[in-house]
Structure formats: structure tokens, C-alpha cells
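Only one protein chain is missing; all other protein chains are in place.
Just so it is clear, A and B label the chains in written order, and each chain counts residues from 1 on its own.
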Amino acid sequence: MSAVEDRLAELGLRVPDVAMPVAAYLPAVRDGNHIFTSGQLPMVSGALAATGKVGTGPGLVSAQDAEKLAQICALNAIAAVKALVGDLDKVTRVIKVVGFVASDPAFTGQPGVVNGASELLGAAFGGAGVHARSAVGVAVLPLDAPVEVEIIVSVQD
Amino acid sequence: MSAVEDRLAELGLRVPDVAMPVAAYLPAVRDGNHIFTSGQLPMVSGALAATGKVGTGPGLVSAQDAEKLAQICALNAIAAVKALVGDLDKVTRVIKVVGFVASDPAFTGQPGVVNGASELLGAAFGGAGVHARSAVGVAVLPLDAPVEVEIIVSVQD
Partner (left out) sequence: MSAVEDRLAELGLRVPDVAMPVAAYLPAVRDGNHIFTSGQLPMVSGALAATGKVGTGPGLVSAQDAEKLAQICALNAIAAVKALVGDLDKVTRVIKVVGFVASDPAFTGQPGVVNGASELLGAAFGGAGVHARSAVGVAVLPLDAPVEVEIIVSVQD
């Protein structure tokens, strides 16, 4: 098992099997020494861990819960990378993360939510996990997911 | 004519002339062996094929119609690539697609909509057209377009 997966195991996390999209695209594509993942939803064993918009109030997903969902998205992104590179210790850098948060229009805490992904990537990859990032609040996400995360990483040959 | 355009012609589709943006940017930029397109709207002969938000109900664009609009966006993205590379058979891979769907907050079928783009890219480029993808539901798009699609492709010298 890779050192990356050892570090995740210390957090009680396991890199899941990658879920194949139902449509005409892939979980991730390798282009030379780069891997671009698809937008990852907080799927656990094939089902969304939660649905809804993030915000404060009845019927909304709390920021704290959404941060945990962003962590799941990042774990699924790591799984998509692993499916292509095999050994996660070949990841040399997490370059870029985009976190989309399905947001109640009054909710402005997207950075805190996406930290769930950023901090997991830092925990998994150490200094190589510190990335550039955009966090935005969108109207709605596929299947009513509260969070979606995509990443770009570089890998060694 | 390229084999890519032959395949599109079999679907009754023609790669249009690229529409030049009115502003200080380009339809696409080549960087080494990569081409990044701008976000492409469903323009046909210089006008949007439809406007509005996607969803179910009066005044909304249906998912089925939006899927066809996403196909038009992808065709315009192919046109933007062609304007830079000339021969579309030089495209070695469609690496990444982002599909933005202007969505009624209750509409969660963004993947089905963006399949209109993904499937066209698969039909045009075959195995080289299968890509990583993010689909998100946004509040509103330029000119009230229902869909916007951007792509990254690699090309050979």
C-alpha cells in the first residue's frame, strides 16, 4: 500500500474503488504527466451521502456537514487518480482544485466547505498536496449533490 | 475533409465557422500541444438557438432540448479547435469538458444535459473523444444561454 494510503488509513479513511460514470466520460484522464479528474460527487458505495443545498436553516445542509462531504469528494478524486496511476506515491503535486458548493443564495461560507477537500489532500500528499483552488457557490449540482470537487495532479513516469 | 468531419456529416452535422467573440478574448488558445477553448454557447449562425433556464415546468427549457443545445455547444467548441489546428484529425485526445447548465434550482439532471456534448465528442473523435468531465448547475449564463461548454484537447504537431 502506498504511503499516501497509509496516511489516509491513520485518519480512518480508505481509498474506495472508483465509480464508473454511466455516461460517455471517464472518472479521470491522463495526459502526459498530468491527470484531470471529473467532478467528483460525495458518493459512498454508489449512493450520495447527502443531498440538498448548503446553508443555514431548515432543510439545508449545514456547513459542517458539507465540509465532510467535500472530504468524501476529495477521497473519490484520489480514487480516480489511483485507478490511472496505480501507486499514489507517484503523485508529485496536486496542482489545482475546484470546489462547487450547491448554495442557498445567502450562504457565503464556500471556502470553509471546500477546506474539507483541501485539508484531506494536504493530509494525504503532504507538501505535494497544497494546491491552487477556486471555491464557488452554484445553484444546484447533479443528483442534488451538495458539493462537487475536481482536481488536476501531476504524476511522475 | 477530416475523418472527424466525415463522422459528423454522417450525423447530419457540419463544423460551423468559428464565431469571434466581441470582447478581448479568443474562441480558443493553443499552448504547446494543448488547445483550451473559451466557454461555448449554443450559437447557430450568430444567434442563440434558445434562451432560458433548464428545468421542468412552464417557461423552462426541457432537459431534452438542453441536451441538444449542449451538442451545439460542443460543435462550436470543435469549430474553435479547428480554427487553430486546421485538420481535426490532429486532435489526439479530448482531455476535459466542463458543462455549465443554467438551472432552475429544482433541476438536478445536469449530467443528462451535458451528455449531449460528451456523446458528440465521442462520435466525432472516437476513443480519443472520451474525456474527464464536470457538470454543474449555475444560476444564469451569458445572454441567458441555457448551456455553456468548454473543452481542453491535446493535438499532435
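Quick note on the criterion: a residue touches a chain if its C-beta (ideal position, glycine included) is under 8 Å from a C-beta of that chain, and two chains touch if they have at least 3 such contacts.
In this text the structure is predicted, and so the values were computed from the model without any measurement.
Across the interface with the omitted chain, chain B contributes residues 21-29, 31, 36-39, 53, 98, 100, 102, 138-144, 148, 150. By the touch rule set out above, chain A reaches the unshown chain at residues 34, 93, 95-97, 103-112, 114-115, 118-119, 121-122, 130-139, 152, 154.
Keep in mind that, in the parts below, only the chains that are shown with their structure count from here on.
Distance from the chain A centre to the chain B centre is 25 Å, each centre being the mean of its Cα atoms.
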